[in-house]
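For subunit A:
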Amino acid sequence: MAAVIWLALGLPTLLATASMLSRRRRWTRYAAIIASVVALVSGIALVVLTRSTRAVTSTAAVTTTAMTTAGGILRADSLSAYMLAVVGLVALTATWAGLPSKDIGDSSDSVDPGEGTYSALLCLFLGAMTLARLADNLGVMWVAIEATTITTAFLVGQHGDRRALEAAWKYVVLGSVGVSIAFLGIVLIYAATTAGGAPTLSWVLLAHPAQPLDPDLIRVGAALAVLGFATKAGLAPMHSWLPDAHSQAPAAVSALMSGVLLSVAFYAILRIRTISDALLGPTPMRGMLLTGGLLSLLVAAALILTQPDYKRMLAYSSIEHMGLLALGAAIGGPLAIGAVLLHILGHGLAKPSIFVVAGRILTAEGTSRIDGVHGLLARQPRLAVPFLTAMAALLGFPPSVLFFTEVAIVVAGFQQGLGWAMAVALTLLLVIFAGLARHTVNMTLGKADSTGSALPSVRPSGAMIPLGLALALVAVIGFLAGPLRDVIALAVATLGGTS
Partner candidate 1 sequence: MSATVTTMLLVAVQCGLLLALAPVRVGLMRQVRARLEGRAGAGVLQPWRDLAKLARKEPLRAPGVRFGGALPVLLMGASLLLVALLPLLQTATLVAVPDDLFVVVSVLLLGTVAIALLGLDSGTAFGGMGASRHMTVAALVEPTILVAVYALSIPVGTSNLSAIVSARLDHPATVVAPVSLLALVALFIVVIAETGRLPVDNPSTHLELTMIHEAMILESSGRDLGWVEYASWLRLGALLALVANLAAPWGVVQHLHVLAVLIAMVALVLKVAVLGAAIASGEVFLAKLRLFRVPELLAGSFVLAFLAVTASYLTV
Partner candidate 2 sequence: MTDAGFTQVLGSCAGVLILTAVLQLWRRSLSGSVTLLALQGAALSALIGTIGVAAADPELIGVAVLVLAIKAVAIPIVLGRTAAATGARREDAPRINPTAALLLSAVLTTVAYLASRPILGAAPDAAQRAVPVGIAVVLIGFLLLLTRRQAISQLIGFVVLDNGIAMIALLTAGGVPLVVELGVSLDVLLVVLILRVLTGRLKHVFGATDLDDLTELHD
């Protein structure tokens, strides 16, 4: 198992180095895809391994410079393995679908993937996310998450124009500041352990009920850590970087950021929530996450309603989904947490698809304004059909898995006596639905001849297979009870949601 973990971490780094150094551009095009496959395969391998042993505490790999007292820095359990598989799957969708075909020249939204640094950064980004999933040490997890900011900073600013630069600046400053607050929280959590004489940042030990911890410090620390990671997870009011970064990054990068980067940060929140809940009971975290979740839904609702830009609209839709996840996490319990984990997968598959399509629409239409795009279904069915399908999936129409998770989260909310919060959330979801539906309909439907675009219609290109596969997966995973259900149950158990 240790070998798998090392492989998962090592290969992306290796690929990054290789593509940085390599002069052969044909090869580096596929580096990120290979890295994604590595993450996916190792994730699935770890899922299988953790499942077959059925051990929540599995063997851990210890780094050479390990100075931790107990356990190791790297660790794979059902949860992290599942999350790693999600990263791999989503990254594969994003990188494969984001691969522009060769015949397309330089256009506003395509990046020449042959450029070594681009591939290298993508690989490093993937590696950092893998590390964040596999780290047992909160500190290392923090480092990995901060590393995602560093690796993506240039990816966001890839285009190099004013807007891209602005987005990158905002992204780095807001992200780093937010994550710094998270570090402050982690520091305090660490301080809480010193009282017991065995200081540790190991998540397993912290969540262990026998661990002597200072409750006050944990309360403050967990609150600050969640607040900090909420920045990277895109929860309101720390979300401000997100629409800018998502709308300016190349499609594949926005896809990756929205699909997995947010959920990586959210994964950290989930783990910290477990620590806090084990010691203090659910109340403190519930308050924070409820506030964050409802605020995010509110922000999404308010800003989607009259949003003029479709890439920003999608970014706000990500905020909406993160808000839902936060609500689910606030609710707690096996039903809600299971739904949250599945929602991460479902959203992770649907959102990259729609971001990639949005990127292609931008290429074809030359504008990212909603009122600049008309009658897409009639003019560009190859863009409009996947766009509509992915939007329907995101809106939670069955058979999209998001339908099941939303139902489960709402029911779980009522179960936990949070009916009022659910009522607010449902109201906001209706507004969001109306807003998204309005913009989507205005973009895609209508007469073909009413185009306002001055540009000649560009024939869209790019792989359709990954989009099709991803959306098909979104449609069937709600029903695929067998293996996935067990995996999620184990992951929920890992988060202490067994009761």
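With respect to how the candidates were assembled, all candidates are chains of the complex that A comes from, given by their letters.
Definition applied: a residue touches a chain if its C-beta (ideal position, glycine included) is under 8 Å from a C-beta of that chain, and two chains touch if they have at least 3 such contacts; residues count from 1.
All values reported here derive from a predicted model rather than from experimental measurement.
Here subunit A touches, in this complex, candidate 2 (chosen among 1 or 2).
Residues of subunit A that touch candidate 2 in their complex: 63, 65-68, 73, 137, 139-140, 142-143, 146-147, 149-150, 153-154, 157, 160-163, 165-170, 172-173, 176-177, 180, 183-184, 186-188, 190-191, 193-194, 199, 201, 214, 216-217, 219-220, 243-244, 247-248, 303, 307-309, 312.
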